[in-house]
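Of the protein chains in this complex, one is absent; all others appear in place.
In order of appearance the chains are A and B, and numbering begins at 1 in each one.
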Amino acid sequence: MARSRFQLAPWILLLPATVLLVAFTHYPAVMTMVKSLYRLPKGSRPAKFVGTEHYVSMINDPVFWASLKNSMIYALGTVPMAIGLSMLMAIIVNSAIKGRSLMRMFFFLPTILPMIAVANIWLFFYTPSYGLIDQFLSLFGFEQHNWLGDPDTALGSLMVTAIWKEAGFFMIFYLAALQQMNPTLAEAAALEGAGRWYFFRRVTFPLLMPTTLFVMINAIINSFRLIDHVIVLTRGGPDNASTILLYYIYMVAFRYWDTAYASALTMVLLVILAGLAFIQFGILDRKIHYK
Amino acid sequence: MRKVLKGMASLLGATFLTISAASSAQVELDFYYPVAVGGPITKIVEDMIGRFEQANPDIKVNAVYSGTNPETLSKVLTASRAGKPPAMAVMTALDMYTLVDEDVIAPIDDFLKTEEDKAWLAGFEPAFMWNSQHDGKTWAVPFQRSTTLFYWNKDAFKAAGLDPEVGPQNWQEIIDFATKLTVKDASGNVTQWGVQAPSTLVPYWILQGYAAQNGARLGDETGTKTYFDKPEVVEALQFWADLGQKYKVMKPGVIEWATNPKDFLEGRAAMITTTSGNLTNIKNTAKFPIGVQIMPGHKQRGAPTGGSNMYIMKDAPAEQQEAAFKLAKFLASTELASEWSIKTGYVATRADAWETDAMKAYLKEFPLAGVSREQFPYLIPEFSTHDSQRVQRAIDDAIQAVLVGSKSAEEALKAAQQEAERILKPYQD
Partner (left out) sequence: MIQANASPIAGTNGASRALETVGAYMLALLWALPFLYVVWTAFHSAEYEVNFNLFAPITLENFVTAWHSAPFARYFLNTFMLITMVLASQLVVCTLAAYAFAKYDFPGKTILFFLVLVQLMIMPEALMVENYATAASLGLVDTIVAMGLPYLASAFGIFLLRQTFMTVPKELDDAARIEGAGPLKILLKVYVPLAKPVYIAYGLVSVSYHWNNLLWPLVVTNSVTTRPLTVGLQVFSSPDQGVQWGIISAAALMTSAPLLIGFLLFQRQFVQSFMRAGIK
């Protein structure tokens, strides 16, 4: 066996992927770190090492804290709701209910529409008084509400749109998991006289656990990644009530053109994502293996 | 690393880049302008450009829609940094300092060759040139300029027992009229708000108007000082907030720029403030007779100028710049300035453009179009600073915070002033 020739092959095979990934993931991550320590060159003034200056201004920047808080609320709000709803949808579509393929289509449809198109439509739904939501709620005697223009509901409105967009996507993973479950389990439980809720709680839910973890990680990533709807619906307003971290980075980098400060903000995002990665690979994966 | 990539990229580039098919004899130039769906503006611009190309067969103009005003600015800066700026772009008057600081625009003076050129530039209304001048140079040519106007629904006035021909003339009358015009259904739900002003997209623009009526400005002419925490400005913002919070005649919370005219057209708001650029659209769409007048005053009358100017890019090739200047002169000529105003509702920026036969005939048929001219004596220059996007965001956030009731006007404006001072510090000598 010509050992040496075979040693070279994997490296050649890996070369394109490595170059591309390093160039657009690892290298920029490192450069973000570096640039966050320098002042922006402007005109004839060269870049200058300023150490933690940007991080100090970040700590004193109320918009940064607002965006961080909003990102947390956004993630904590959308992730469990998306998980719960997508599980429910999968169970519905997986049952014997009539018209389930049509329902499956309805649930999944938002996934393939561009968020930008979706958000433009939701802009109209949220319009006070004659928008679809207020028209619908007025049937039940609710007062009209300025959904996107009220700091108490702006972020929530964005979250609802995101959940609507995503739940159908996650439903698919649950559906796949449900269909791999052994039907004899349910039959046995029925013979034992177990109630359906009891069965769900003790059998279905635990068996779906790996899927739930997978969906959870994806949902969390999406909650930090997707800002299309923020750009269309609220532009982070009113008074930053719906500014989330990535949107703030977008504003600072591509509206104010302060890329040095944007790099410092990006570092915060990277630390959060790295923390999530650590949780997933370090802790959760091990648990799934030993289940 | 970047070198290796460069090699790969150029290889890919060769495969995927589309090469524009320009014939070599022609000067081809990119012209960015902000446009949105709603008005027929795109077609009007294209038609004008078509006529320009016909008159100048050696010039080809690629008109590029570039989104909202901030997006257009972003795109121009992006393109300039990438070394391929458009020859000309329509951007807000507000952004002049940013464009000068970024060193991406060329002074218009450089292109004035003949006496006729100079006379042409001198023909603009002074109010619309204020935001074009800095450091003794002229940096922009007025194009789609606007001001705020006050619109009302005459049917709603009749229903409320008001004279449909007369709008409110001062702040107190706004409150009085709006109180009568606010209509509730049996269960206490408001079905028609008395008055509305938009508070997204450009809230600072609306505040400028209220401040001017109260005898104050938001900033000075050098673009380095702001006056957000002056008592007159605080009072002006307080008045705006009171309409929703104290008198309850304006929709509470932040009012979306885009839905504000829609609210008016749907009969959900009886009086609104919006740009004069919306006049034609509202006139054509409204199912009820509309009244339009200049902004009601308080201590005095006052309204901001707004809208956009044409800028010529510094780093565009010289022959493109020359062609762009020709295009600017064409689009802002007496005839076209008047035609542009008639078709879009933007304000005609030249005195002679108000005197063309077409304009006279149009004013006879549609007298409301002349309202913005009545406001000329009361116009103030648009609030414009260095690092304008950031300063604008600071004041916009403050306005929204007050309108939603999370901060007092004094507190919010004080914070915005501090923020603005911090941002502008590097520009003060």
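Following the convention adopted for this analysis, a contact is a pair of C-beta atoms (placed from the backbone, for glycine too) under 8 Å apart; a residue touches a chain by one contact, two chains touch by 3 or more.
What you see is a predicted model, and the numbers here were worked out from it, not measured in a lab.
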Sole contact to the chain not displayed, among A:144, A:157 or A:266: A:266
Contact partner of the left-out chain, one of A:50, A:73, A:137 or A:186: A:186
Positions on chain A contacted by the hidden chain, ascending: 6-7, 9-11, 13-14, 16-18, 20-21, 23-29, 31-32, 35, 88-89, 92-97, 99-118, 120-125, 130, 132, 135, 164, 167-169, 172-173, 175-176, 178-179, 183, 186-187, 189-190, 194-196, 199, 210, 214, 221, 224-225, 227-228, 231-232, 246, 249-250, 253-254, 259, 262-263, 266, 269-270, 273-274, 276-277, 280-281
Where the missing chain touches chain B, by residue: 2, 5-6, 9, 12-13, 16-18, 20, 30, 32, 34-39, 41-43, 62, 64-69, 71, 74-76, 78-79, 81-84, 201, 257-262, 266, 277-278, 281
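By our rule, only the chains that are shown with their structure count from here on.
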Residue numbers on chain B that touch chain A, as the complex places them: 1, 4-5, 8, 70, 74, 77, 103, 187-191, 199-201, 251-256, 258-259, 262-263, 266, 268, 387, 389-390, 393, 396-398, 400-401, 403-404, 406-407
Of all residues in chain A, those that touch chain B in their complex: 19, 22-23, 27, 43, 63, 123, 127-130, 138, 141, 143-144, 146, 148-151, 235, 237-241, 251, 254-258
